[in-house]
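A single structure is presented below for examination.
Some chains have been omitted; the remaining ones sit where they do in the full complex.
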């Protein structure tokens, strides 16, 4: 496996930079799609697999499996994932969106925003991206952006999430919850709150976990999104946080400036203008490739070096 | 007469497709205009006539007559239509917008959103697009998107409309009303409602009649707009419905997926981003050319084959 | 017939005064009721008949017939009015509320707020308050407070109404519409608008016709309600207007001060605090008895002399 990567452009001093061929996945990449964005990828076999949010032309939200040799050119299934019953018979789902994927032990776990009398966190797993099993929803509605840690912590599964309301939630912090068995969840702790407007306005309305955390010597490196409310709506940008390895409810560092904010044409215009929404990060050695939804319309990528990102986060951390 | 038309682009599998030279009418096409959009056209003499919404640079809304040989190159009058008294002396009008035009018998009837203590449906007619007569408003405020049928039904005029409120209405269904005389209206019936979000989200906030219905063997073919509320505002897309020929309050079929949604640059950016708003459809044999307002800024066109559109609507109908 | 009446209390200088035994109809006056209010009465046979809004304990809104010898002690039916088809087969009704009653020629016409895909104006009639016939709704939704004139004007039925939205409408003017046949309506005119806040704040949010207009030498005397929005919600008060006899869309005079505003305990507290909502006025010679809903909970009465009310309205009219 070799993750997709491109060196920092000439003259750029940015910690992270966009892929020159963005967007990597077009809104119409499968026949039924209105838009493909906010999707997750993971190393799989000799390449990559992914779970993709493809809204169809009825603007119904669902998740689809996909495969790629290089992480750039993707074959996305034309039919959404069908789940079999996992640790529950109750696998109702009005809609599915914003998936994340992580391998823990032998299973690829998928979490997503699941429509069950409102949005909550759906959980499923697969061994092969062909057969999928759906488990109990992690939480009561209303919740979004559920992201698992890539390994058990103190013997328990751990998940970040963002409690919300049943609309275009104008608030939202990141919490962590633990489960002994992926069925019952508890020990809920507030991890990160929105920032005061004068300190870091891009993340003052709401924040949500983005990619699965990456284990580093400095702590769990996690890309997240932050939202500011302008007079013309929400603007989503991306930052990074470093969480304590043993007690990830403890934030060690967190970027005051954003790492990436809407500025490219495909981020400024689309179904929802001004959105950069990270959902996955491939890493290999010191390199990292972040996949993010752009303008709720297509999938784009940004690159960086993990040590530089950590350095930047520590140096520019909110007190 | 020969309607403007372009064949489906190579490789496209879309039921309807955009004109390659879009937009056909630029925002500044007449000297006073800030924007020209949401306008209607009709075959007239050896070419076409139209009634155009031209907001001027004071952003006052009014309607203007225009003429074209080919339906693409338009001469729009530089002064708005002035109405004489029709079936009433009361022809107050604070503003006029979103016109539709239809020929019934010997008259070209124009309906529009008329400012009379709030928006309601204005009605007028002309024989020659030179002299215009204004009639009684069809309804009490607040109403928008009044669209007449091209012939009497059961001996009465019939009109679709969308009751609303006095602002940026966040709701709205399509109703039908009947009149023996174009002066008094009644027998109001609900025709189509917004859809549940999980079923067809692009039309879950409000819907409104678009073009004048086209009589087909399968029923009245009507293009309409549907709206979804994203976190950054409204997004307007276009679908089609087939109404019962004899009782058009009965919907036979209705597209679950949209036919056209904002994706082209002139639809994504403009005075109101993300708007595709159909107001007229020329048809000739099996061909149809839909005129739609793009981003509340300019006029664009999309084409299709009527039998394919009917087929698509029947196959992809909401139950 | 002798209308209920009580002389002005000692020392009072008010133009209108409350009945000393208010409320006349208690919220629990029939077994199923949660509240009885906003109801209308009319002379009938040797006494009075009425149509009453009785919300039941499921808080479903419906209208009930009732009878009284003296206009004070009422026998209200325990079952809501059931309508047969009048000039239409379409007599759908999700709910009915806020009725008014008026005799024109040989029929007692009832108008009410009718639930048909939102509130609109329902119309029905009876000859005997036993058998009731429902006609076409007068208007498209959304509308409330439809009140007929007690005779044809220029050969047509005339109705006041208040176009609204589908919620707790925070705006609203009074309009008039005409019909040749109680089926098709048109010639809609704005009659009265809300007042500027500094001029007469009690009627600055919305207004609505109350009682059926009384024909006087000075014009049509009509009691109406006006609403102000305080920081704790709406407050409904009562005023009077005098409309031109021949052209009732022309307001001759209209009270700047209210005639009656919530101050009695049964008006200040109840299901909706601070509501005085007139729906009917019995008159006999110079005397008038107004029936009004109090706090959306019960029915109360207020009295006055017509000549004094007209005098007051003329002297205290808004320019």
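Each chain carries a letter (A, B and C) given by its place in the written order, and its residues are counted from 1.
By definition in this document, contacts are C-beta pairs under 8 Å (C-beta built on N, C-alpha and C of every residue); 3 or more make two chains touch, one makes a residue touch a chain.
Since the structure is predicted, the reported quantities are computational estimates derived from the model, not experimental observations.
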Homomeric assembly size (copies in this file), of which only 3 appear in place: 6
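The rule we apply is simple: only the chains that are shown with their structure count from here on.
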Homomeric contact chain B-chain C: same or different residue positions, threshold half: same
Centrality ranking, top chain (CA atoms only): B
Leader among chain pairs (count of C-beta contacts): B-C
Whole-Å gap separating chain B and chain C, where each centre is the average of the chain's CA atoms: 39
For chain A paired with chain C, centre-to-centre distance based on mean C-alpha positions, whole Å: 58
Per-residue overlap in chain B, given as positions that touch at least 2 other chains: none
Contacting residues of chain B [partner chain C, same complex]: 88, 90, 116-118, 120, 136-143, 161, 163, 165-166, 171, 173, 175, 177-180, 183-190, 193
Chain A residues within the chain B interface of the complex: 27, 31, 34, 55-61, 94-95, 115, 168, 232-234, 269-274, 296
Contact set on chain B toward chain A in their complex: 13, 198-202, 228-233, 235, 256-258, 261-263, 265, 268-269, 273-274
